[in-house]
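All protein chains of the complex are present and in place, except for one that has been dropped.
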Amino acid sequence: MKKTITETRKYRLDMNDKILNSGFKEFNKFFALDNKAYIGGALPAKTKELMGLAASMVLRCNDCIFYHVDRSVTEGASKEELYETFNVALIVGGSIVIPHLRYAFDVMEDIFKEDDKNNK
Amino acid sequence: MKKTITETRKYRLDMNDKILNSGFKEFNKFFALDNKAYIGGALPAKTKELMGLAASMVLRCNDCIFYHVDRSVTEGASKEELYETFNVALIVGGSIVIPHLRYAFDVMEDIFKEDDKNNK
Amino acid sequence: MKKTITETRKYRLDMNDKILNSGFKEFNKFFALDNKAYIGGALPAKTKELMGLAASMVLRCNDCIFYHVDRSVTEGASKEELYETFNVALIVGGSIVIPHLRYAFDVMEDIFKEDDKNNK
Amino acid sequence: MKKTITETRKYRLDMNDKILNSGFKEFNKFFALDNKAYIGGALPAKTKELMGLAASMVLRCNDCIFYHVDRSVTEGASKEELYETFNVALIVGGSIVIPHLRYAFDVMEDIFKEDDKNNK
Amino acid sequence: MKKTITETRKYRLDMNDKILNSGFKEFNKFFALDNKAYIGGALPAKTKELMGLAASMVLRCNDCIFYHVDRSVTEGASKEELYETFNVALIVGGSIVIPHLRYAFDVMEDIFKEDDKNNK
Partner (left out) sequence: MKKTITETRKYRLDMNDKILNSGFKEFNKFFALDNKAYIGGALPAKTKELMGLAASMVLRCNDCIFYHVDRSVTEGASKEELYETFNVALIVGGSIVIPHLRYAFDVMEDIFKEDDKNNK
């Protein structure tokens, strides 16, 4: 039984809340740096999110792949741009990336479907 | 005694020649796919090279870092764009990336110096 | 509730179909190279599958472990040959491989059980 | 539906039993070395378990994280000591560790809750 | 020709200076968080440095190994404590860690020799 994209987003936010409210302030500082790294500057936010996606795929982290596919689409990435990013990751990281390519594909389709529904 | 950028480029090309002339054709096919992944399409070549650079930094591969810094600069990447790419890689990959950040910095400076000389 | 081996095989094939029918042809080329790498040549197919299994275990990829255990058994690998392969991977990759050894064991037993049933 | 800590512990023990009773004795020898590495010596057992936890987090292995959080708490690690260990792992390994930080947090809370119940 | 420990320390500091003076302030913020993670708190500084060493060994980063062996000795780690840390890393990370164990050993001996000289 696949987790829906709404459930995946919610678990992430709930757990982040616990971490950021633990009272251990170093976590908050790192999370702030992390967020800031993807804000548009010399490079636009979309490029940075796709870059984060490629890095997440070669490091084979599904939760990170989910997050960056989600954010890339929000920043306006097209299906073709996602395919080219998936392909760079596949070539850099090899066949060991394939299970994560399957996951990225699955997530991408769900997010575009959700977008279609919202735009009706 | 640091290897010059000319020496690093030459060793890479010489060894690739040996591999591509070994008679084992599967190597040639993979190398062809690898080259093609960075050609401009929906995403421009510069973006793909910076993406390859971020992936190389989080996977901590100096030879790959050298190659993608070199190619990114050829495709017109600015110092600021490289810094932002380095930073995404540093945040994704953590302090374990720092030795590779030092290497990337070193290479970037050498390549920009060489460019300055050539443009005089 | 553990996924059955039939379900695991099916999800893999279904998602691969989506990827290979996406219209982005670079994926098809890489998948073709991937398949070809395991065809018998100077080394027999069984050896290559066991090699792919060892690589998958040290890289800690359960989906890849499933696939190569499945293929190794099809190519005639015995339990003892799988144990020796598991052990090379365990020694190369250390205790971090143990959760994947547990998974590999679990999969191996299910596949041999299925074989026994089919051979009755 | 999250696996309870009792279920996670049981699956681990059951599968280890199968491995250790497979008749392939090299597995038993490695498992014995593994256990011995965490016994108190010049460094106390708690320190070694926290060290194993940090290593498991940067290598991003949830089963290993579960085990070492569980063992660290048994050896007397406090919440604050776990936070500092999580933080070293987060800084060394970067944002790619965050999904595993979420898991470690989740597990830690469940284990401390269980302890509270047992101490009533 | 092996780099001396003085040369290794100097290259690290020189390159860090360049990075921290590049004007790109995100690097400075991450480096500050990195330094702070190893300051004594609930866990003493020595424990955190040994933890950083174990993490560096399983991630197989020689520059990081150098730094944490150096810092651990400064914080008072004994040879026996270093051996036990090396061993946790070797067991967690497997034989792939052995080349880094050789490096760690080499560095440890050089640093203890230097200490002996300074204490005469």
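Worth a mention:
Here the chain labels run A, B, C, D and E in written order, and each chain numbers its own residues starting at 1.
The rule we apply is simple: a residue touches a chain if its C-beta (ideal position, glycine included) is under 8 Å from a C-beta of that chain, and two chains touch if they have at least 3 such contacts.
All of these numbers come straight from a predicted model, not from anything done at the bench.
The hidden chain, counted over the whole complex, makes contact with A, B, C, D, E. The residue from C:58, C:73 or C:111 that touches the chain not shown here is C:58.
Although one chain is not displayed, its contacts with chain C can still be listed: residues 33-34, 37-38, 41-43, 47-48, 50-52, 54-56, 58-59, 64, 78, 80-81, 83-85, 87-89, 91-93. Across the interface with the omitted chain, chain B contributes residues 11-12, 15-16, 18-19, 22, 24, 26-27, 30, 34, 55-56, 59, 61, 63-64. Seen across the whole complex, the unshown chain contacts chain A at 58, 90-97.
Keep this in mind: only the chains that are shown with their structure count from here on.
C-beta contact counts were set side by side for A-E and D-E; D-E has more.
Among the other chains, the CA centroid farthest from that of chain A is the one of E.
By residue number, over half of the contacts seen at A-D repeat in one listed pair from A-E, B-E or B-C, namely B-E.
Overlaying the C-alpha trace of chain B on that of chain C calls for a turn of 180°, given as a multiple of 5. Of all chains, the one whose mean C-alpha position sits at the greatest distance from that of chain B is D. Separation between the centroids of chain A and chain B, computed from CA atoms only, is 24 Å. Taking each chain's centre as the average of its CA atoms, chain B and chain D sit 38 Å apart.
Each of residues 34, 55-56, 58-59, 64, 80, 83, 87, 90-93, 95-96 in chain D touches at least two other chains. In terms of inter-chain touching, the protein chains here all touch one another pairwise.
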